[in-house]
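Here is subunit A:
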Amino acid sequence: MIPLSWALILSAVVFVIGVIGVLIRRNAIVIFMSIELMLNAANLVFVAFSQHLRSIDGQVFVFFVMTVAAAEVAVGLAIIVNLFRLRETVMVDEVNLLKG
Partner candidate 1 sequence: MTEALFIGFAAMLVASSLLVILHRNPVASALFLVLAFCSLAGIYLLFHAEFIGMVQIIVYAGAIMVLFLFVIMYLNLQRDEEGGVHIALRRGLGWVAGTVVLAEGVFMLARRWAPGPLTPEVPGEAAGNTQQLGMLLFSRYLFPFEVTSLVLLVAIIGVVVIAKGRSTAGSGTRPAPGEDG
Partner candidate 2 sequence: MTQIWSNPDVQFVVWALVKIVVILFAMLGVVSYLIYAERKIAGHIQARTGPNRVGPLGLFQPIADVLKLFFKEEFMPAEANKVIFHIAPILAVVPALVTFSVVPFGPSPALVVTDVNVGLLLFLAMSSLGVYAITLGGWSSNNKYALLGGMRSSAQMISYELAMGLSTIGVLILAGSLSLSSIVAAQSHWWFVVFQPLAFIIFMLTAFAETNRAPFDLPEAEAELVAGFHTEYSSMKFGMFFLGEFMNVIAICAIAVTLFLGGWNGPGPPGLGMLWFVLKLSVLLFCFIWVRWTFPRLRYDQLMNLGWKVLLPAALLNIVLTAVAVYWGSHR
């Protein structure tokens, strides 16, 4: 039986790694992967509490998160591909047309 606190700490660490990834990287694809890491950290909490509270609702939410993540990745990668076609780069700080 795994203590709930272990899962919460692990999830917090993974979430923060995702946050740091978004902050320090310039490659849009790697930023996207960091967002996936954060989503998965949240999923881990759902599953841990689902086990802890003996209620399966948490796992249903994980299922929904995965569906939304899949849709998000498909749209996001399409945008990145289009961005590359227009600007020949995926570095987010070189895409500053709206900055004026």
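Behind the choice of candidates: all candidates are chains of the complex that A comes from, given by their letters.
Basically, a residue touches a chain if its C-beta (ideal position, glycine included) is under 8 Å from a C-beta of that chain, and two chains touch if they have at least 3 such contacts; residues count from 1.
Owing to the predicted nature of the structure, the values given are computational and were not obtained by experimental measurement.
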Q | Of 1 or 2, the one touching subunit A somewhere in this complex | A | 1
Q | candidate 1-touching residues of subunit A, taken from the complex the two chains share | A | 1-2, 4-10, 12-21, 23-27, 29-30, 32-34, 36-37, 40, 43-44, 47-48, 50-57, 59-60, 62-64, 66-75, 77-82, 84-85, 90-91
